[in-house]
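Below you'll find the structure, written out as C-alpha cells, and then a few comments.
Missing here: one protein chain of the complex. Every other protein chain is in place.
Order of writing sets the labels: A, B, C, D and E. Residues in every chain begin at 1.
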Amino acid sequence: MPAARRILVINPNSNDAVTRGLEAALAPLARPDIAIACRTLAEGPFGIETQADVERVTLPLRDLVVREAADATVIACYSDPGLHVCREATPRPVLGIAECGVLTALARADRFGVIAIRARSIPRHLRQLRQMAVIDRLAGERALEMSVAETAGGRDTLARMIAVGRDLRDRDGAGAVVMGCAGMAAHRRALEDELGVPVIDPTQAAVAMALGLVAVG
Amino acid sequence: MPAARRILVINPNSNDAVTRGLEAALAPLARPDIAIACRTLAEGPFGIETQADVERVTLPLRDLVVREAADATVIACYSDPGLHVCREATPRPVLGIAECGVLTALARADRFGVIAIRARSIPRHLRQLRQMAVIDRLAGERALEMSVAETAGGRDTLARMIAVGRDLRDRDGAGAVVMGCAGMAAHRRALEDELGVPVIDPTQAAVAMALGLVAVG
Amino acid sequence: MPAARRILVINPNSNDAVTRGLEAALAPLARPDIAIACRTLAEGPFGIETQADVERVTLPLRDLVVREAADATVIACYSDPGLHVCREATPRPVLGIAECGVLTALARADRFGVIAIRARSIPRHLRQLRQMAVIDRLAGERALEMSVAETAGGRDTLARMIAVGRDLRDRDGAGAVVMGCAGMAAHRRALEDELGVPVIDPTQAAVAMALGLVAVG
Amino acid sequence: MPAARRILVINPNSNDAVTRGLEAALAPLARPDIAIACRTLAEGPFGIETQADVERVTLPLRDLVVREAADATVIACYSDPGLHVCREATPRPVLGIAECGVLTALARADRFGVIAIRARSIPRHLRQLRQMAVIDRLAGERALEMSVAETAGGRDTLARMIAVGRDLRDRDGAGAVVMGCAGMAAHRRALEDELGVPVIDPTQAAVAMALGLVAVG
Amino acid sequence: MPAARRILVINPNSNDAVTRGLEAALAPLARPDIAIACRTLAEGPFGIETQADVERVTLPLRDLVVREAADATVIACYSDPGLHVCREATPRPVLGIAECGVLTALARADRFGVIAIRARSIPRHLRQLRQMAVIDRLAGERALEMSVAETAGGRDTLARMIAVGRDLRDRDGAGAVVMGCAGMAAHRRALEDELGVPVIDPTQAAVAMALGLVAVG
Partner (left out) sequence: MPAARRILVINPNSNDAVTRGLEAALAPLARPDIAIACRTLAEGPFGIETQADVERVTLPLRDLVVREAADATVIACYSDPGLHVCREATPRPVLGIAECGVLTALARADRFGVIAIRARSIPRHLRQLRQMAVIDRLAGERALEMSVAETAGGRDTLARMIAVGRDLRDRDGAGAVVMGCAGMAAHRRALEDELGVPVIDPTQAAVAMALGLVAVG
C-alpha cells in the first residue's frame, strides 16, 4: 500500500485554539485519499501581530516544512511568513494563505476588499499586494482594530466584521471580501450570509489549491 | 439523503474527444462527496479558435449553466467564453480556466509563461491578463502554431510544447508554465517532468478551486 | 462616379428614439463627402442594461457590420458589445464608443470621470478600463441610478447628471467627464456649460475618429 | 454670416517644407465648414531633435496659440512641445500629435509600435507614455536613425520605415504602428499597404479629433 | 590645491527671501570639502505658480547650469522646471527636488502624501508621478490653498500644514509627507514633530543625494 499523501497546514503561532479552529474550518475539505494535518508551530509567539513576530517564525517554519516533507504545505498566517524561504527549501508546493485568499477572490469578483485585524498591518499587506502585482484589483482594506486573540474568541467579532465588510462592499465597491487572518475562519459563512457577496477564508482557499496540486501530482 | 453536490465542467466545443480528455485529466481530482460532470456543449463548434467561435458559444453556455444549476461551473476553454454572463445568471461560482490557470501559476512562481495554440490568440490573451490586472507577472507567451485538433491528437504536440516551454523558461524567465488550451491536458505531467518547473493545466486548476468553493459551501 | 464613403453607426438596442437621438447628436459632424448612417439593430433589446443584453447583440451586430460593409463602423453602446468579433470580421475600422469616449477624454484632461446609468455597470466598465490599460487616469465613476429609458427621456436626467458630474469634478478630481451611455447625448452641451470642464459624448468622439480614418483612407 | 470656425495646426519647426507636407497630409480631412490652417512657427529651429529644441519653441508656441485664438489647436511635433502651457492659456482644445497618435492607435489594435527618428528620442517618448499611463499597450519603439531632414526628403526613408515597421510587427507584436514624427506623413499609406496593419499619422489623428471637438462645439 | 567641488542650488523664482530660506534649510548639510551655493534665478518670476511660470524659467535655468558648470545642480522648485533640458546640456548630475523628495519618501515609508500649495498644481504633480512610474505609492495629495508668498511668510502656514498633514496621515494613510514647495522648508521639523511621521523637505533631499554623487565623483 502506498504511503498516504498529506498536506501540512502550519499555524505559525503557538495558540492551539487557532489550530483547532483551522481543523474545524478545513473539515469540509477532507477527502479520503489526502490527509490534511494541522500543526501548531511550537516556536511561534501566541499571536503574529508584528513584523518581528513574522521574522521569528520564518526559520522554524522552514525547518518544520523540511522535516515533515509533506506533499504540499500551507502557511496559515495572513502575513505569509517564510513563504519564499520554504519554497527554496523544497521542490514541493508551499502556499501562503494571503496569496491564495487573494487569488481566489480574483476568481470570484472584479475587486476585493480585505478585513484586517489592525490598521498597522495594512502597509504590510499593501506591500504584499504590490509584490503580487494584483493591487489594481483591491477595492480597499479596513481594520477591525481588535487583537488576534479577541478576533478568534470575542463575542463582538462577527458584529465588527459585518460592519467593516459592509463598508468594504458599499463604500469601497468590493465584490468579494477576504478575511485577513487565519483566526477569523469560524465566521466565514455567517459573514457571507450577511453581506451577500463571496467571503473568502484564506486557509480554506489555500488548502483547496493544495489539494488540487497534490491530487494531480 | 441530501442530493449530491456537483461541479459542472463544460467543454464549449463539440469535440467529444476533448471532453473525454478532460474527464481523464480530472479523474485524479475525484472525491466521493462531490461529483465532477463533464459536458460537451452540443451547440459548440468543433474547435474554438476565433473570436466568433467564442461569441457563438456564449449564450448556449449560459443557458446550460442555468439549466444544470450545478453547485459550481467550470468553463473549460482558455478564452473563458461567457464567463461574465454566466456569473450574472447564477449566484453560484462560475470559474474560467484561463483565470484559474493563471491565478494558480501566481501561487507557484514569480512569473509565468503561457503556451498558446496559435499566435493570433495572443492579443486576446493579453487583453484578459490586462483585464485581470496581473500582466506584470507575465514572463511571455509563445505559440505552438498548431490547430486545436492537432494539439489534442497529434504525435508531435508534446515535442513542440517542450520546445516552446523551454523558450518560456530560458529566454523569458518563466518560473511556471500555463498550458493555454483545455486540449493540452494529457501532456501536463510529461511537460512538467521535462521542464522542471510547475506546469499548470488550467482545467485542473479551476476544478480544484471549484471543489474548494463547493466543499465549504 | 465613385460610391460615396459611409460610416455606419449602430444603435444595438431596438429603441428607435435612441437612434434618432444619435442622429441629432451626430448632425454637427456631417460632411458632404462621407455619409453617417445610423441604424437600429432590429434584434436588440429595448435597452442594454445587463451582460446578457450585451451578449445577445454580439453576433447580430457582427452580421450587420459584415452585411453593410461600411468604410468604418461605430458601435454606439457604452459596453462596446461585439467590438472584438466585429474587428475580426472586417479589415475596416470598427470603433467602440466606450473606448473612443475615454481616449478622447485622455486628450483633454489629466484624469477623467464617468457618469454611469447604474452602479451595477461599474465593475464592467472597470474591466474595460483595465483591459485598455488606462485605468490610472480614471478619477472616478458614479451612477445616476436611472434606467436607460429614464435617462433618455426623463425630465430629471440633466439635473442628476449635473449633480453626479459635480461630484466627479470636485470630490474625485476629474478634469473631464465622459457620459457613459449613448442615450445621454442630448445633454452634453448643457452639462458642459454647467460643469465648466470638457464633457465627452462618446458617440460623437467615436464618429469623429471614424471620420478621420475614413477620410485619410 | 458667422465667422468661419478654424483649426490651427502649428508646425513648431521653421522648415516650410514640413508645413507643406502637413497641408498635403491633411487635405483629405478638409470639410467646408471648418478651416484647417497650417502655420510654420517662425521662431522654431529647422528641426526639433533635442530637448532644447523642444523648450525653445514652447513660449513662442503658446503666444501663437493665444494670438490666433483658433477654435482648436494642434501642435504638430511628436514631442508635444508646450502642450500643457498652451492648455493653460486657452479654454479651447489644444491637442498634441503624440498623444492623439497613440490614443488613435489604441482604438485600432491591442498593442502599438512607434517608429522614432533617432534612438535618443526614445527615453523622451517613454516618459510621455508613462505620463499618459498607457505604456502597458506599447509593443516597442524602434528608431530609423536618420535626421528629421533626411526623413522628410530622403529617398531611402520609406524603405527604412518598412524595415523598422516589420520588426515592430513581427518581433515586438505591434498590431498598429504610429509614425513618430510629423515629417513622415507622406509615407503613411505606402507603409500601411506594405505592413498590412493600421499605420497612424499622428497629425491626421489629432486633426480628426480636433474636427470632432470643433464640430460639436 | 584642487579647485573646490561645488553644488549649485538654483531657486528659479526671483524671490531672494526664498533663496535665503533655502540657505538656512541647507546649512545643516554643509561639509568642508563641497560647497553648496544657492542662487536666485534673476530671470524668474516672483513665484512659480503656473505652467507658464515653469516654462519661462526653463531656458534661463539651462543657461545658468551651463555657465556655472557646478559638479552637480539642484533645481529647487517642486515643478522640476527644466530638468530634462538641463540634463541634456551637461553630463554632470542635475537633480529636481520633486523627484528627489518623492524618492527619499519612498525610502522611509510604504506610501507618501504631498502637501501642495494650491489644488490646481495637483494634476501637474500627478503627471510627474505617473511619468516617474511611482504613483502606486502615493497615498494622496492635498492643498493648503495659499499663495507661495503666504506659504513662505504667513503666520498661519504651519497650522495649515499640520491640518493638511493630519488628513494625509489619517485619512489617506500616508506614512511619510513630502512638502510640495521649496518655500515650506522652515517648517519641516515642527511639522515632523507634530505629525510623528517623516516629513521630507525636497530641497534637503536633493542636496543630500547631490552631495553623495559629487563626493564619490
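The working rule: a contact is a pair of C-beta atoms (placed from the backbone, for glycine too) under 8 Å apart; a residue touches a chain by one contact, two chains touch by 3 or more.
Note that the coordinates shown come from a computational prediction; the quantities given were computed from them, not determined experimentally.
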**Asked** Which of these, E:I7, E:A89 or E:M132, touches the one chain of the complex that we don't see?
**Response** E:M132
**Asked** Which of E:L41, E:V57 or E:C100 touches the chain that is not shown?
**Response** E:C100
**Request:** Among E:A52, E:M146, E:I162 or E:L213, single out the residue that touches the unshown chain.
**Result:** E:L213
**Complete:** By the document's definition of touch, the residue of A:R5, A:R31, A:R92 or A:R124 touching the omitted chain is A:R124
**Request:** Specify the residue from the set B:E43, B:D110 or B:E194 that touches the hidden chain.
**Result:** B:D110
**Fill in**
Listed in rising order, the chain E residues that touch the chain left out are 25, 28-29, 31-33, 93, 95-96, 99-100, 103-104, 106-108, 132-137, 188-189, 198, 201, 204-205, 207-209, 211-213, 215-217
**Request:** Considering the whole complex rather than only what is displayed, give the residues of chain B touching the chain that is not shown.
**Result:** 109-111, 136, 173, 175
**Asked** If the missing chain were put back, which residues of chain D would it touch?
**Response** 122-123, 126-127, 130, 135
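Note that only the chains that are shown with their structure count from here on.
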**Item:** Inter-centroid spacing, chain D versus chain A (mean Cα positions, whole Å)
**Value:** 52
**Request:** Check each residue of chain C and list the ones that touch at least two other chains.
**Result:** 127, 130, 132-133, 135-136
